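A single protein chain has been omitted; all remaining protein chains appear in their positions.
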Amino acid sequence: MIEVLIFATLNGLVTGLLLFMLASGLTLIFSMMGVLNFAHASFYMLGAYFAYSISLYLGFWGGLLFAPLIVGVLGALIERYGLRKVHDSGHVAELVFTFGLAFLIEEAVQFFWGPDTKNYQTPDLLDFPLFTLFGQEFSAYRGFMITISVGIFVALYYVLTRSRIGIIIQAAITHPNTVANLGHNVPLIFMLVFGVGTALAGVAGVIAGPVLTTFPGMALVLGSIVFVIVVIGGLGSLAGAFIASLLIGLLQSYAIASDVGMADLLNLLGLEFARDHPLDDLWTLTLPQIAPLLPYLLLVLVLIFRPSGLMGKREQ
Amino acid sequence: MKMPLGKLPESLRYILAALALLMAGQSQAQEPIRIAFIDPLSGTFASVGTSGLTQLQFAADYLYNDKGGILGGRMIEIVPFDNKQSPTETQIQFRRAISEDIRIVFQGNSSAVANTLHDAVTRHNRRNPGQEILQINYSAVDPILTNEECSFWHFRFDSHAIMKLEVLTDFIAANEEIKSLYVIGQDYSFGHVVSETTEQMMAQKRPDLEIVGNEFHPIGQVKDFTPYVTKIVSSGADAVLTGNFGADMVSLARSIIDSGLEIPIYTFYAAYDGITATLGEDGKDQIHLVHNETANPIPTEERRAFNLAFKAEHPDRDVTQPRIVNALSMLVKAMEESQSTEPAAIASALEDMRFTTLTGDQAWMRADDHQLFQSLHISVHTDEGIEFDADNSGFGLRTIHTVAPEDNLIETSCRMRRPR
Partner (left out) sequence: MKTLVKKISPWIGYLLLLLLLPQFFDSVLAVSIFNQMAIAIVFALSYNMLLGQGGMLSFGHAVYFGLGGFLAVHALILIEFETLTFSIIYIPLVGGLFGLLAALFIGSFSTRKAGTVFAMISLGVGELIAASSLIFVSFFGGEAGVSGDRTYGPPFFGVEFFQNIEIYYLAAAWVFIATLFMYLFTQTPAGRMANAVRDNPERAEFIGYSARWVRFISFAAAGFFAGVAGGLFALNYEFITEENLNAVTSGRVLLMAYIGGLGYFIGPIIGAVVLTLMNSLLSNYTELWMLYLGILFVLTVMFLPRGFAGFIMMHQLAWTRGKLKSLALPYVKTGVPATVFLAICVALIELSHVEGEALHYLGLELSQDSGLTWALLLIAATAAFIATRKTLPQLRNAWIEANHMEDSSGEADP
């Protein structure tokens, strides 16, 4: 049992940190522009696909270096020539724009790379077990994923709170007009933040592609989950996003690892149930079965009881 | 010169009708036989659908059209309809096919789609006697279609899930080294059939073999399979059996391999369309697949010639579903035997038909339930002894075990209602 617990924790950490890489960019963009970027997970997918194509020529490390750059530049261009144009029509229009963008990117990926699963592999350098515990290997690549994610969190935190550009960004979030009056180019800052945010999603795609499979549906699988995290954590709060990412990663991992179901609960209460009862589906439900639903359940509950999220400051 | 107004259109109509009849009589010999192919050609599932369409079109051209057609010179025309793997779209495309006067429909991907198409065909045939549609199911394996829900207008050319599981569980049971088995599958009807049937069959065939896990996960929603693999490892299973397909199959297999677990994985759909290439070296000798029609070694020259010709025309594709070719060939044979393209005549001719496939397999279409019986094989994912690889990866399927059709006869609960 103990080994299941340890590995469930490790797996939860890997997933949680990966989700954080997406959520951090999303929440940055939200704090800046007040718009939830529906297409964020699509940039994650683009990261994986670009890295796959680059890795065919320059290997995995080339992909890790260049793919996020390409994704970031693409994101910045989309902000400059797309989102900014829509900005005047209001937040709903912006949200709908990113929604359409997500749709378009998925189709474009299928157009350029085809609908097949891509053979995007982990680098040989990291193709060894980091450690073996109770007969189960923990691959070095997963350790590498954790390192990169934590590194990004630390760097991001440092830049935002300690550096000059970080202070300007934070000021631009709350007082865009004042910052503009001080002579800073606020639209440029917006564009940069959007670029960096999408590039972060790109990094997540590059490192997740080989283990989570690179296929055209990969954005869809992750898309709404990242949303959920940002909302649960509190819109615009980086720390909240971090906590919510880990929470959801661990929650799902533990739920899968568990073996309890409704039947156990009923037994505990001393209840019996007939197999052919109309509610049979409900009573035979197990926790692993509904694990991927838990984030949405959490989302609805959080929104009902604490609409500003765990660490959210401002009321919408 | 006054003409009654109402008469003109009527007399015109007679002339037109007569003309049409004349023209129809003349062009009858040349008019192609049109067959609808309703499967996903766009969207996430497009790769399997387009690959099936390519094979069907190639088979029609290579086997018949290039040799002067069938029924005295008529060509076969495959008309593609994109259903995006959605039941609703399938209905819409089915109506399109009807409005184009097509009477034969090929469909294979997803049992959910096959079931709704089957319902639509049954209803249409009941409400429009004389304009029946024939459903050729080349791949959907839900047992219900040739059992409780069987119909005279539906023929299945793939072995259904329980037939395949019978072979797979026999194979596992025969392996004394396997003492425990882990079953994992997608949380939907096919996954449930696999799970329940495996438990039943294993209890009979190897009471000592323990099912150490029986897990469902939501279909297409799992990001990372590692937590599931952790459970598999800690259960100490000697083998894994799964009915997963598509991305869920790849991710599961990759997670198992990545965790360093070197136990055999028994599957239904772990090959082709990018999957073989993605599994590559890592999955060698570990991934097993149950299917019909041998992949490697190729048993007959006819099959080899067919595959080579296909590869020459479509270098990036593989002959992934030889059963499509069988379905078409048997359909054509039924047309030739009945000298008709009417669904009712074709269906009667198909019943109880015996047929030798390109691979030299003896196939039999049982009249009781319209289920095809032919030999089933278990193959392994490897790069040794592979003549025709998959995804141009060097890896492919090599058959290691074969079950003859007479050893795979399964009873049916079908009570076929035939039109008089």
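Some notes on this structure:
The letters A and B name the chains in turn, as written, and every chain counts its residues from 1.
Rule of thumb we're sticking to: a residue touches a chain if its C-beta (ideal position, glycine included) is under 8 Å from a C-beta of that chain, and two chains touch if they have at least 3 such contacts.
Fair warning: this is a prediction, and the values are worked out from it, not measured in the lab.
Partners of the chain left out, restricted to shown chains and counted across the full complex, are A, B.
For the options A:95, A:126 or A:192, the residue in contact with the chain missing from this view is A:95.
Considering B:63, B:112 or B:309, the position touching the chain not shown turns out to be B:112 (whole complex). Shown as candidates are B:170, B:187 or B:342; the residue that touches the absent chain is B:187. Considering the full assembly, B:96 is the residue among B:34, B:96, B:179 or B:401 that touches the omitted chain. Residues of subunit B that touch the chain left out of view are 41-43, 46, 50, 81-82, 86-88, 91-92, 95-96, 98-100, 111-112, 115-116, 119-120, 123, 127, 187-189, 218-219, 221, 314, 316. Seen from subunit A, the chain kept out of the figure touches residues 36, 82, 85-86, 89, 91-93, 95-97, 99-101, 103-104, 106-108, 110-111, 224, 227-228, 231, 235, 278, 280-282, 285, 289-290, 292-293, 296-297, 299-300, 303-304, 307, 316.
Please note the rule applied: only the chains that are shown with their structure count from here on.
Here the CA centre of subunit A is 37 Å from the CA centre of subunit B.
On subunit A, the positions that touch subunit B within their shared complex are 3-4, 7-8, 11-12, 14-15, 110, 114-119, 121, 129, 132, 134-137, 139, 141-142, 211-213, 215-218, 221-222, 225, 252-253, 256-257, 286, 288-289, 291-293.
Touching subunit A in their complex are the following residues of subunit B: 43-47, 187, 215-218, 220-224, 226-228, 230-231, 233-234, 247, 250-251, 254-255, 258-261, 273-275, 277-278, 280, 391, 393.
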